[in-house]
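For reference, the structure is listed below as structure tokens.
Every protein chain but one is kept in place in this view of the complex.
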Amino acid sequence: MIKLENVNKWYGSYHALADINETVAKGEVVVVCGPSGSGKSTMIRTLNRLEAIQSGNIFIDGVDIHARSVSVNALRSRIGFVFQQFNLFPHLTVLQNCTLAPRRLRKLPAKEANDLAMSLLERVGLAHKAGAYPGELSGGQQQRVAIARALAMNPPVMLFDEPTSALDPEMVGEVLQAMKGLAKEGMTMVCVTHEMGFAREVADRVIFMDQGRVLERATPESFFLTPEHPRAQRFLSDIRSPMAGGGISLAS
Amino acid sequence: MNTFDLSVVLSGQYHEWLVSGFLLSIQLALITLVIALPLAIVLAVLRLAPYAPLRGISIIYVEAIRNVPLLAHMLFWYFGAPELLPAGIKAWIYQHNIEAVSAVIALVLYTAAYMAEDIRSGLRAIPKEQMEAGRTLGFGFISTMRLVILPQSLRVTVPPLISQTLNLWKNTSIAMVIGVAEMMYQAQQVESATFRGFESFAVTTAGYVSVSIVITLLSSWYQQRYPVRSA
Partner (left out) sequence: MLDIIQTYGLYYLIGQYPNGPLGGLLMTLILAASALVLAFPVGVVLALCRISPFAILRVPVTGMVYVLRGTPLLMVIFWAYFLLPTLTGQRTDQFGTMLVALVIFDGVYLAEIIRAGILGLPRGQMESSRSLGFSYLSTMLLVILPQAFRNMLPSLVNQFVSTIKETSLGYIISLSEVSFVASQISAQLPTKPIEIYALLGLTYFVMCFSLSRFAYWLEKHLAVRSAKV
């Protein structure tokens, strides 16, 4: 479904992505994790060309996404992307946020678009907020609308860039619920996330990145129980017990 | 008359006209600046005075002046105001370049109103604790303004003031309406005399734009050299 071949990206002299070679099969749920600055967000953003690459190839559904014949807008309409900051359109209602693209890009008539949007909002549990504006919703609600908005274009693949990192802890669960529902229905998903519980429950594979490279790929069980790469081991222990090794001792 | 011929305006009598106009424009701007700036500081400080009537004077002044176009100001000071003067003074003024005097009065009052607002913003950018600190040490309102507030607000205030100077420079052109022989007036004169409007206006535009560029560069330099530092 998705294939990255020898992908490299530089920001000036900083090597942001180094020799990335990965494949995601149809229906797979892949979680990408790693420390800050590891390049995981950059990598997922190259998949819908929000970031450019200097060398290598990316194939989605067999098509080279950088080919001249590929229209970037058409490509993006076939990929669902959910942002860390939700990025809903504040001047439109929740319903309008979801129907904008289907009506304008897929030329759906108003009634069909509205029905489609309402059914998606039902799925994420927000049908009762269809007439509200994003400013009136909590962070968790906004993110669920963002998921519905992305699904409205019926994409074969959904990308999530740290979807719960900007949320207060009590709202993380409702968003992860929505994402789990999607995974169960067989959606191909790539998620950059720190939510290890989600990864363990839903992911088929975990990819660990640091400094622009993929250091380890494994099934969730083997990754979380017996990580192989030393950097991965350190990362997991930092997450589990942030105060253990290397903290500042106040007693000295 | 269809060939573009700059020589008509680059030397000779018409050139002299344009140059004298340019110099007069610069003079108008400088004289106005020298008078308007202190007036603006007074107005800005008045606006922050502890006594309501003083504040009121400043507010009324600024609102009344800013909401009326400069052209109307010029017409008033040239056609209207002299009528208020007693006959003797009026005759004396008419002999002594009333056009330029009216123009400068209008420009000074207009520019001071805008500059006062910019200075006021600059003063408001300083936390009020600074005034409290000065007063606590025993300085009066004016002394605190002079020693503590105004020096700090300078950095914030200078770029908008330079911007107002740019507006002032462009506004001097309106003085032509009451017969002041500055650059725009002369451009008209040259055009009427030679029918070479394109050349005359092109050179005049260059005259205005060149000084504008200098002013804009001055602003960039100042902001580069003296960036705003907060406590």
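Order of writing sets the labels: A and B. Residues in every chain begin at 1.
The rule we apply is simple: a contact is a pair of C-beta atoms (placed from the backbone, for glycine too) under 8 Å apart; a residue touches a chain by one contact, two chains touch by 3 or more.
Note that the structure is predicted; figures quoted are calculated from it, not measured.
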Relative to the complete complex, which of the depicted chains are touched by the chain excluded from display?
A, B
Looking at the whole complex, which of A:Met1, A:Ala18 or A:Leu50 touches the chain that is not displayed?
A:Leu50
Would you mind spotting which of A:Gly12, A:Gly62 or A:Gly135 touches the chain that isn't drawn?
A:Gly135
Only one of A:Ser77, A:Gln177 or A:Ser237 touches the unshown chain, namely A:Ser77
In the whole complex, not just what's shown, which of A:Met1, A:Ala18, A:Val70 or A:Leu100 touches the removed chain?
A:Leu100
State which residues belonging to subunit A touch the missing partner chain.
48, 50, 73-79, 81, 83, 85, 87-91, 100-101, 104-105, 133, 135, 146, 149-150, 153
Contacts of subunit B with the missing chain: which residues?
63-64, 66-73, 75-76, 79-81, 83-84, 166, 170-171, 173-174, 176-177, 184, 187-188, 191, 197-198, 201, 204-205, 208-209, 211-213, 216
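We take it that only the chains that are shown with their structure count from here on.
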Centre-to-centre distance between subunit B and subunit A (centres being mean Cα positions), rounded to whole Å
57
